[in-house]
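Now for chain A:
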Amino acid sequence: MDITANVNQQLEIQESKIENRKSKITKGAALIVGGGIGGMQAALDLGDSGFKVHMVQRDSSIGGTMVMLDKTFPTGDCSMCMISPKMVELGRHANIDVHTLAEVVSVEGEPGNYHVKIRQAPRFVDPDKCTGCGICEKKCPKLVTSVFEQGLTTRKAIYSLFAQAVPNTRVIDKDNCLFFQRGRCRACEKFCTSKAINFDDTEKNYELHVGAIILSPGLARYNPIKRQELGFGRFKNVITSLQFERILSASGPYMGTIKRPLDEKHPVKVAWIQCVGSRDPHRANPWCSSVCCMYATKQAVIAKEHDNHIHPTIFYMDMRAFGKDFDKYVDRAKNQYGVRYIRSMVSSVHEQARTGNLILRYSLENGQFMDEIFDMVILSIGFEPHEDVKAFAEQFGIELNTHGFAKTEQFTPIETSQPGIFVTGTFQGPKDIPETVTQGSAVAGKTMSMLSSARGTEVSVKPLPPETDVSGQEARIGVFVCHCGINIAQTVHIDQVVSAAKEMKNVVHAENMLYACAQDGQEKIKQIVKEKNLNRVIVASCTPRTHQPLFQETIRDAGLNKYLFELADIREQCSWCHMGQNEKATEKAIKIVNMVIAKARYFEPVHTASFNVTPSALVIGGGIAGMTAALSIADQGFSVHLVEKEKQLGGLVNKLYRTLDQSDVQSFLEKTIDAVEHHPKISVYKGVEVKKTDGFVGNFKTQLSNQTDIDHGVIVIAVGGEEYKPGEFSYGKHNRIIVQRELEKRLEKTAPESGAHYVMIQCVGSREESFNYCSRVCCQDAIKNAIMIKEKSPDAHVTILYRDIRTYGLREDYYKKARDLGVRFIRFEVDKKPEIDIESAKPKLKLFDYMLNREIEMTADYVVLSTGLRPHPSMEKISKLYKLTRNLDGFFLEAHVKLRPVDFPFEGVFLCGLAHAPKNLDETISQALAASGRAGVVLSHDKLSASGIISKHNKQICMSCLSCVRICPFDSPYIDETGKVCHNEVKCMGCGLCAAICPAKAFQVNNFKDDQILAMIDACAGLN
Partner candidate 1 sequence: MIVGKQKSIDEVWAMIQGYKKVLVFGCNTCVAVCHAGGNKEAEVMASMLRMKAKQENVDIDIQDSGIERQCEHEFFESVTERIEWADAIVSMACGIGVQFTAEKFSTKPLMPGINTTFLGATEKPGVWTEKCQACGNCILGMTAGICPIARCAKRLMNGPCGGSTKGKCEISKDLDCAWQLIIDRLTALNRLNEYETLIPIKDWSTDRAGGPRKVVREDVMV
Partner candidate 2 sequence: MNVKTPSKLEKILASGQLAVTSECGPPRGSDPEGIIKKGTMIKEYVDAINITDNQTSVTRLCSLASCIRLKLMGLEPVLQMVTRDRNRIALQSDILGAASFDIFNILCLSGDHQSFGDCATGQNVHDLDSMQLLQVVRRMRDEGKFIGGEEIKRPPRMFVGAAANPFADPFEIRVPRLAKKIAAGAEFIQTQCIYNLDRFEEWMKRVRDRGLHEKVYILAGLTPMKSAGMAKYMKNRVPGMDVPDEVVKRLSGTPKDKQADEGINICIESIERLKQVEGVRGFHIMAIEWEEKVPEIVQRAGLYPRPVV
């Protein structure tokens, strides 16, 4: 048989396989259970890449836990400010249906094809009619303890979960509603001017047909009432960390001033007690909740920022600041904010009867007991699975691990025991926000691979009428002033605003509307646009941040370019803040409307350019991160170019044999390499480097060192890290001083020496200048090898010298196991490191034991150094090549620490693996899948459009002074082939820095042009 025949046969087999797959139904839709930040990220990624998404959420709003938080570590960003735009985006996403107050009843089917029964509880408010004005809530007479505010304050029986809730429709709490309970009241119905209240609303049952299921139900929190000795529930000034989060919040019960619940006094001495409900197998949960050390530190810092009189103290066991830049944050808390850290567990809390102050009893490390009085105590409560987790798991047919978290494997961290059902977020194990978001994108990536054949089949595009050409026309402005029920009208005299608008130049129509955003209101607007031949439209109602897109769509339906619209915010920024000052509020509303009219006169239609996308990815780095990302992108149906500097794939994982749970790393690596090298969509370049990349998202061109030229749409940077080569502890000067990696290799081949003493030293080359960060993997590495030694040779001795044991999350099990096996743990401080003596055949060690309060000595058969991780040396070059910033330690800086953990500020460039920060194998895999998910969002588009709100460059008046090129954070102005400044609008984010600095005024941001803004300023000051 000749070769061609052979190849043809192979091809036939492949084609028949593809046919086979096609014959099965694959739905291009996914179900996401849980509306927290992880589920939201998955929904947005899938929705943005051509899949239909159904999000089922038990609460009346999406948002999950993150919306309850005040600020987030380590950046101190406001949590709500970050998540709110995402909620808005998701709430009005054409491909995403949000089912609130809903639960899954049953699931049938198989991967690619599931039928899911949903039960949705009645809301009693019609979301189509409700405008979110909140008058009902104001008029409702019934007060109910607020669960959202953690019982610190009350809400009404008709309520929204929080001010920025999505959907912005209130809900009636039937169990507390006077009408439902006693048959009378109906105040909400009486006052609702849009007739949205529906007491006859009923439970709905329906079926959804989806191809994949993503579980992101999140977690519950430990109830500290179970630990009586800490006084929660008995003493009012003992609160949970989540309660304190609400106290800190500007929208919380005390509007952000720090008060204690008993007497609303300002506390001075505030104590945090760590590990309440965590790391406690006897009374609570054995695992570490991963986030409490950091959130307590953050709360202490923010508390101090709110009120400088506060003296925070944190009682803890181990400081688990294992994440990127976390140790630096803790150092700052200590040194800049004066947060006091005491390594001790509090044994009891008592209340001083008269003052309500709290007496904490705790023992120091050397056993000495102390009593200290505090004004307020905060219990850092941990995560635990929801009460009904078993039933939940059964419904989906997935297995749980012994602790009640979704069971996953080291190498498949987001896959449940059921193929086709994925898990993300804290249900998979305790984790913080960025890791949850990462997993959100990761499941999206996985889902895209699984459903790739059905991409685009469930989404529809709305047909639009052609746009009317308004160029050269004089402005004909229509102004619609909204009563918003009485929201605006009770404070602002609408008729005065309307008549004032009528007087304005270019205004050809002005009228009032009860609800501009209601269906009939929008129809009316469309009708007037046509009737009066309007070419600019203004609605004076609520904030553009939520409602601009809605009205833009309305005028687009009427044939107007959507950038000829503007909202005048006379609700959030006028009527709601000036209640009772009707005359002044009306005056201000008129001024706001005038300002917007002045601006609108200068509006011009904006046409956005679109460009083709090369459906191909460049992955830089052939370690496990790069390979995982490459496979996942290739499985989505896109071609991938994988570039590895070395002659061999695998990176650092080549030296790894076992994970903490003893999974076989080498055979996993082998399988992965095999899959990569044989994947029809992946081209592997080994021993090759990237030389140069030009272009922008969707259209990159890269030249490799082997002279190959590649066209691609995205870049995944996975250049990895390297292990620190120690110079300390006499490494290299004595044959019995080795590093963990060497020990691991030996243990893989030979059993440990019987009776030998292994002394491990942690934090070698980590957590001190000039590498002041935690390498995250070393604690587990040491414990993994210690367990291996003890299990293979129980009479061998292992001593681990550590600073803090950081076996976060479910890894804590192994810490316990090591201790149970007899591994000795002795703590040291960075300024009192163990001293090593290598004069004799066996190294001798000397160190200070804080428990014994004296110096001790020991002889080691082996000293094993737990060495840290470093950024890969090639990062320097890559960072210059792609203009990527790095943090102080040299790791790449992501676009946003919390919500864009695998993105770079530059569109189309993604990050994963050790290049981001030190992390474990399973975390690297999750992050690589996340990068693939984010890449899939770009690559799934045939064309991408530039945004409308971008800076426009006028080449005619530009003199190429380069100010814009230098200041732009997104690299969008550049020097073109003619040597002049040119602007790449695709990269432009519309921030306007270029426009502000340009001495020739050659840049103008659409809808924020200088003439428009100046007209607003003039109008504001009373000129027209």
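Here is the rule we use: contacts are C-beta pairs under 8 Å (C-beta built on N, C-alpha and C of every residue); 3 or more make two chains touch, one makes a residue touch a chain; residues count from 1.
The candidate set was assembled so that all candidates are chains of the complex that A comes from, given by their letters.
All figures in this text were calculated on a predicted structure; none of them were measured in a lab.
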Touching chain A in this complex is which of 1 or 2?
-> 1
Could you please specify the touching residues of chain A with respect to candidate 1 in the complex?
-> 957, 959, 961-963, 966-967, 998-1001
